[in-house]
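The structure that follows is given in the form of structure tokens.
Missing here: one protein chain of the complex. Every other protein chain is in place.
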Amino acid sequence: MTEGRRRYLLDREGVLGPLLLAPAVVYILALVGIPFFLAVGYSLSDVTVGDPSFDYVGLRNFRAVLDDPVFLRALRNSLFITVVTMVLVLVLGKILALVLVQDFRGKWLVRFLVLLPWTTPVSLATIAWLWLLDSLFSPIDWTLRWLGLLEGNLHWLGNDTLAMASVIAVQVWRIVPLAAVIISAGLIAIPPDINDAAEVDGAGFWRKLFQVTIPLTAPVMAVATLFGAILVFTDLSVVYVLTRGGPVDATQTLPTWAFFRGIQGGDLAQGAAVALFLLPLLVAMAVLILRAVRRMETM
Amino acid sequence: MSPPTATGDETGRPGADNRRQLAGRYARRRRWGRVGLYVAVVLLTLFAAFPFLWGAITSFKANQDLYSRDNNPFLFNFPPTLEHVRLLLHDTPFDTFVTNTLVVAVLVVLITLAASIPAAYSLARLDLRWGGAMGIAIFFVYLIPPSLLFISLSRVVSQLGLQDSRWALVVVYPTITIPVSVWLLIGFFKSIPRDMEEQAMVDGYGRVGAFVRTVLPLSFPGIVAVVVFTATLSASEFIYALAFVSRTSQKTIAVGVPTELVRGDVFFWQSLQAATILVAVPIALVFNAFLKRFVAGFTMGAVKG
Partner (left out) sequence: MATVEVKHLTKRFDGNATPAVDDLDLATGEGEYLVLLGPSGCGKTTLLRLIAGLEQPTEGEVFIGGEPMVGLPPRARKIAMVFQSYALYPHKTARRNIEFPLRAAGMASDERARKVEWASELLGITRLLDRRPRHLSGGERQRVALARALVREPDVFLLDEPLSNLDAKLRATARDDLKQFQDRVGTTTIYVTHDQVEAMGLGDRIAVMAEGRIRQLGTPFEVYDDPADTFVATFLGSPPMNMVARNDVTVGFRPESLLPKGVVEADADAVSVAFDVSRVEYLGAERQVIGTVEGLGPPTRAIALLPANVAAPVPAGETSDFVVRGADLRFFDKATGLRASRMVL
């Protein structure tokens, strides 16, 4: 009797469910949960690479971090870069999506080329930009000179404002393809009857775009925007490769500052404290995504 | 019953001459629209691809050609050379980086599939009390970014004795790939009607057997999406790779190329560009081939999950 029972054990949902979930859950708990709480722990301690002993110091690190002008700069930069990038990504991504759903010759090639910024490893793509923005040999400067719009050189990565512009440009450049692909999926999902009806009803290109197409793809655009924002906000690679946070911390962002303080500087506690500031904003973004997605379901 | 009429004499359709004008106007609008489309296509494609186009040319440029302020960067002012590509392939650890990246990618894909397929099945098919909450929890885990965890994870990694080894990456990358893969696969599994599995169970298979025989083959596109996503992520991930591995022989492409193809202050630009192109093109080709499936998986996951 018990023999028979045992054979069908795996058919019982109560047993099978948790069993199947176990590997994933254990993995996540071990390698995400533990480090997360460890990070919280570090931020409340005085751990450094040199002195790994754990001493509780309360919110001292957070106070120190908030007093640090570089940190405040990094926080402002992170927000600024993310917001500006996502506005540009939304506009350009929408245009690219509209283009990608049309039929035209050479579409496959265009799709391939247009996706390159997203599919290439970030660090490598950014390296290409490093030369493109070089203060002496930049091909961009060369082209501008050739067009007669510039004399001499622009210090793309040496000038505070230009460096920020460069970082934003590279982020926009790599995220637009992803946004366009997601938005074009949303465009395809609009029933063709609705487009036909708008045509018959007298809507020209612009009216159709703003009164029908954009409202109907709004949830998808929200998802694309928010995913992009998370990617930009938490990104280390672009700033690290392009400017190392420079010139003199002008383009420092939260992740890069956390890296410089925590790993390179050896102050794990402070690094962790800096990194933890990412969390509240990420949670806010997540809540917004979930709500936008829910609206998509009920449309 | 007549409707309230508009003011003026809006009688309706255009007369013959008006109509010809109208038709002409619409034809012109269509033409401009087409022109606009092609202009947009060209501009956007240039914007996206010009670093790569330039990179492809640069890979073969001679030093005198490249390190000159006034030479046209888009043409070969001096004859092209294979010198730098040869350098990349023979005199740098590039091939080691490629090997490491491939090893890491394959193993991470296997681990991810092994963990996420059962988990996704469990959450999609079996009605667990905390199933819905689990789904949201998974989503939130995805939001804890590497840039937050890498500091404490580096300690965990060194405690595990994996410091400076590619095994650190093999162990850690699934933490990023598993949540998204589970989310993607849930969407796929839910879209397949239960009837098929129930039929198989009536026919004599257990739950697991029924699942493997019926649902899994049908979710092939979703699994492909997971594989592509996981593989490309393993190849491009930067933060963990940078934080955990500093020994050259263990580096992956994403970290190795930016750090090793530099001697002091000198960047081997041509070799760097060659490396970028050599890595970017295959990945992009693979991605393009599976693009539709990937997007379908992504949007389905978003709506159903």
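Order of writing sets the chain letters: A and B. Residues in each chain are counted from 1.
Throughout what follows, a residue touches a chain if its C-beta (ideal position, glycine included) is under 8 Å from a C-beta of that chain, and two chains touch if they have at least 3 such contacts.
In this text the structure is predicted, and so the values were computed from the model without any measurement.
For the chain missing from the display, the contacting residue among A:Gly50, A:Pro191 or A:Pro280 is A:Pro191, taking the whole complex into account. For the options A:Gly50, A:Gly148, A:Gly202 or A:Pro280, the residue in contact with the chain missing from this view is A:Gly202. Residues of chain A in contact with the chain left out of this view: 191, 193-194, 196-204, 207, 211-212, 215-216, 298-299.
Remark: the residues of chain B touching the chain excluded from display are 1, 3-4, 6-7, 12-14, 16, 19, 22-24, 26-27.
We adopt the following convention: only the chains that are shown with their structure count from here on.
Against chain A, in their complex, chain B makes its touches with residues 33, 37-38, 40-41, 44-45, 47-49, 51-52, 54-55, 58, 66-70, 72-74, 114-116, 118-119, 121-123, 126-128, 131, 134, 136, 138-141, 143-156, 171-172, 174-175, 178-179, 182, 206-208, 232, 235-236, 238-239, 242-243, 253-255, 257-258, 267, 269, 272-273, 275-276, 279-280, 283-285, 287-288, 291, 295-296, 298-299, 302-303.
The part of chain A that touches chain B in the complex is made up of residues 8, 10-11, 13, 16-21, 23-25, 27-28, 31-32, 34-36, 38-39, 41-42, 92, 95-96, 99, 102, 104, 108, 110-117, 119-132, 136-137, 139, 142, 146, 173, 176-177, 181-182, 184-186, 189, 205, 220, 223, 230, 234-237, 240-241, 254-255, 258-259, 262-263, 268, 271-272, 275-276, 278-279, 282-283, 285-286, 290, 293, 296-297.
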